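Of the protein chains in this complex, one is absent; all others appear in place.
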Amino acid sequence: MATMIQAIRMALHVGESRLGVTDIFGEDVGAPLGGVFTGTQGLETTWNTPLDERGIVGTAIGLALAGRKPVAEIQFCDYAFNTIDLLKVAGNTYWSTGGDWNVPLVMMTPVGAGIRGSIYHSHSFDAQATRIPGWKIVMPSTPLDAYGLLLSAIQDPNPVMFLMPKALLRVKSKPGEDIPGAPDDDKRLAQMIDAPLGDRSAWKPEWPALEEMYIPIGKAKVAREGTGVTVLTYGRNVPMALAAAEELVAEGVDTEVVDLRSLHPYDWEAITASVRKTNRVLCVNEDTEITNFGEHLIRRISEELFYELHAPPKLLAGAHIPGIGLADNLEMASVPQMSTIKSAIAELAQHEP
Amino acid sequence: MATMIQAIRMALHVGESRLGVTDIFGEDVGAPLGGVFTGTQGLETTWNTPLDERGIVGTAIGLALAGRKPVAEIQFCDYAFNTIDLLKVAGNTYWSTGGDWNVPLVMMTPVGAGIRGSIYHSHSFDAQATRIPGWKIVMPSTPLDAYGLLLSAIQDPNPVMFLMPKALLRVKSKPGEDIPGAPDDDKRLAQMIDAPLGDRSAWKPEWPALEEMYIPIGKAKVAREGTGVTVLTYGRNVPMALAAAEELVAEGVDTEVVDLRSLHPYDWEAITASVRKTNRVLCVNEDTEITNFGEHLIRRISEELFYELHAPPKLLAGAHIPGIGLADNLEMASVPQMSTIKSAIAELAQHEP
Amino acid sequence: MLRSRLLEERLITMYKQGDGYFWIGGPGEEAFNVPLGLLADKGTGVDHDFLHLHYRSSGTLLALGADPVDSLRQMKNVASDPYSRGRNFAGHYSARKWNVVPVTSPIEIQYSIAIGTARAQRAGTGAKGISIVQGGDAGTAEGDFATSLVWSSRKGAELPLLLIVTNNRYGISTPYAGQHGYDQISERGKAFGMPTAVVDGNDVEASWAALTKALHYVRTEKKPYLLEAMVSRLRGHSSASGANLAKEEVDCLERFQKTLEDRKILTRSAMDQLRDEVTTELAEASKRIRGEAPPTPESIHDYVFADKNYVGGEV
Partner (left out) sequence: MLRSRLLEERLITMYKQGDGYFWIGGPGEEAFNVPLGLLADKGTGVDHDFLHLHYRSSGTLLALGADPVDSLRQMKNVASDPYSRGRNFAGHYSARKWNVVPVTSPIEIQYSIAIGTARAQRAGTGAKGISIVQGGDAGTAEGDFATSLVWSSRKGAELPLLLIVTNNRYGISTPYAGQHGYDQISERGKAFGMPTAVVDGNDVEASWAALTKALHYVRTEKKPYLLEAMVSRLRGHSSASGANLAKEEVDCLERFQKTLEDRKILTRSAMDQLRDEVTTELAEASKRIRGEAPPTPESIHDYVFADKNYVGGEV
């Protein structure tokens, strides 16, 4: 039962020891810290960059062009907004050169609210990311998906953005969803791969004999089957939607939760199948609600599946305000919560056409 | 009959001579060039900045905080993507400080395709801009609207983005839509305010006795009334939609064209009224079609006006590809054209529920 | 200095007791930041100094006259927090009445914004104030630091800007060594023709003198000056790194107290008494504000758009 951050670290270990990853870098990614969320502790190819996100993205592009396999971290996605032009270049180089240069890099960055991170540690990045053509974008909601998606990202010949839902990084995997090859005992796993507190200059991790496991980019997962209402979501909101669905069983509502996992390319087939079955759809994510990726999904559903809909499609997203405030009340009122997801599902279920 | 770029220049003149504008600046904005599109020729408070968009936006914020009234230009919106973090700060300062500091600045930037500008002179900015809370965003489709919106932008105590549809900058106003106080004779106007070719060091413009005219931010204009299909659009696509509507009269289709003019805040009342009347809606813009502002409009319409819709709502936008190619075929296939708008309207009109 | 130190200690205690979610601040920078607050010309508008500060600037704010209880309010994120109404982290000050431009979380952007206020005060405008910008050492790797150097030093268009770098030799966990190509960051100013200096920011008298000199230059010449202050990071980066005492670092307050004692300006017991008084005062205040109301959920929609131009003088 690994946490998501341990799963990420293990995927990076597999990446650097077997899949050709040459450089894992970013602010505080190397020793002594190994990442502000411990995601890069104990790895071999990590290094600390200057405090300069433009340099980080530029370096990632350059390393990729030079035939290396970089994994770059932006410490918080909140600090990636000065690099959008460079992210666009990573996404357009293959196209602009008519196939001359592909840009195989992975960028990982923590996203979302849920840790009382205030204005600059609560941003989402899904809407911004999906606006940058040429990138593949993935976002796991479980440790196992994180592991399998990150391995796929590393093997992809294109730029892939790996969005890490901050609030889930320390959540443990469910029984039956173990990382293949890792011990199930979490104490044992922690002893093997978590850096000790205090001086760690002599510490070395003991990596388990991990097996490769790939989750294809572009494939959603039906996290819960149901026939009443479809919830299309990803990342932090998946466990919330699942919890809401369980609570709604008592009210006779049978919810299907589709965990997109890949935001681009996304699994239109899975979406279509679910909407055709339930005829009611709710999109949930934390990003601000004007020009939001969920609005793309709803627009496409409205255009292509209009006559399947037995209720107006609905978006539940972050409030369209300039930031997420620190105080409990502010954070909770700014992004979807289990309770608001639950009522949105219930309302859709009850809607009479 | 002024062109849009002349109307902008005249508005800036009114701004600096009567409304307190203190600094009009950007790359090549000052003498000798007066802007790559001539928008700032002959003005008094212009100056040329270093080639550094981050410095331009930072300076604009600082000047605003110091009580001055800056109008900053980013030469092409294609080159604003390294400043998104700063634009976010301009938009969140009033909110983050709980009302302590407002940030009254205007940013203007040319947007869109239509001039064979290839990958980096064809970008749209509407989707990106509407994702930055705390900004007001306007985009004119006629010289008169440009004049009236820019004066309102200058007077607003908030950051306002003035998006200039590149392909329309040299289009003349229609009869009856003259800039108040400017001569109707365009030769005369050009003599008065357009810089001569060649050496212009001794040249001074002769400004007409302009009258102030304000177009309120947040108010759309019904550019053409109709009962069959609603087209929601702005900027370059407005004249295209109007032309398509005229051609469709012969086919018995009566199109209503709503020119949003303000993208944020937008005129929900006008949108609602039109959708309730026609029951069919097409959104048109040039930005890439995933996580597009038109998708926001369609999402909201689908959520709130679902039972008003007699046909699936439709978006016609830019292809979701990494750039707009130079060759005619490429540019035309990448963004809506009059012909594609026309067929989209016709299809909606013919749709049988 | 003492008050500022005790304020930070109280904030850390609040964090540790669960009365706040995150602490970041300036213990170890008081010997430099307090003089800065005392020497700045405080007021509103271009005739006074604009301050674009770092998130370690409590010392400067208290020296300007801020009420330490307001800092506790921001820590506790109550609605009465005057800096952000419960929205922002501790140490993120904003005070228009004293030209304290909002402290921003994104590192270094204050250097790009400061050129704007400085431009409003440049030679020929008649403005009497100058602009002062401050940030950490690691942050100078961001392009915004270079932006500030380039824009402030243009020949014939120089800006009255004091650029300060408080060098604590760390960016979170990453040491200074290995991240820079020069010994001192101030060297970067030389290419731009601006005067530069390095000062021991743990020495309050040296800091006072260096600031006086730098401020005088910027005020009279209306040109930029780059001052690097070597400071301590006494409690690590932030609460995220534990906020425990870094014993290997020089403590400027201890040093100053020893000087005061040696020179017989204050006795150790007088200083201890003051410490006890302020500690009690702050402890009581932190209890008191526990009763203050949190912001309401609906308040998230407040202050999105201004309907008056306050910075432009409307009231």
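Which chain is which? They are A, B and C, in the order written, and residues in each are numbered from 1.
Everything below uses one rule, namely that a contact is a pair of C-beta atoms (placed from the backbone, for glycine too) under 8 Å apart; a residue touches a chain by one contact, two chains touch by 3 or more.
Treat the numbers as computed from the prediction; the structure is a model and nothing was measured.
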item: Chains still shown that are in contact with the chain withheld from the display; value: A, B, C
item: Omitted-chain contact residue, chosen from C:128, C:180, C:255 or C:275; value: C:180
item: Selected residue (touches chain absent from view) among B:78, B:178, B:194 or B:259; value: B:78
item: Residue among A:50, A:183 or A:318 touching the omitted chain; value: A:50
item: On chain A, residues whose C-beta touches the chain left out of the figure; value: 20, 22-23, 49-50, 52, 54-55, 57-70, 85-86, 89, 93-104, 133-134, 136, 157-158
item: Chain not shown, touching residues in chain B; value: 27-28, 30, 32-33, 36, 48, 50-55, 78-79, 82, 116-121, 319, 321-323, 325-330, 332-334
item: Residues of chain C in contact with the chain not shown; value: 141-147, 149-158, 177-182, 187-194
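We adopt the following convention: only the chains that are shown with their structure count from here on.
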item: Distance between chain centroids, defined by C-alpha means - chain A, chain B (Å); value: 34
item: Whole-Å gap between the CA centroids of chain B and chain C; value: 40
item: Residues of chain A whose C-beta touches two or more other chains; value: 54, 79, 82, 119, 321-323
item: For chain C, residues contacting two or more additional chains; value: 84-85, 87-88, 106, 143, 304
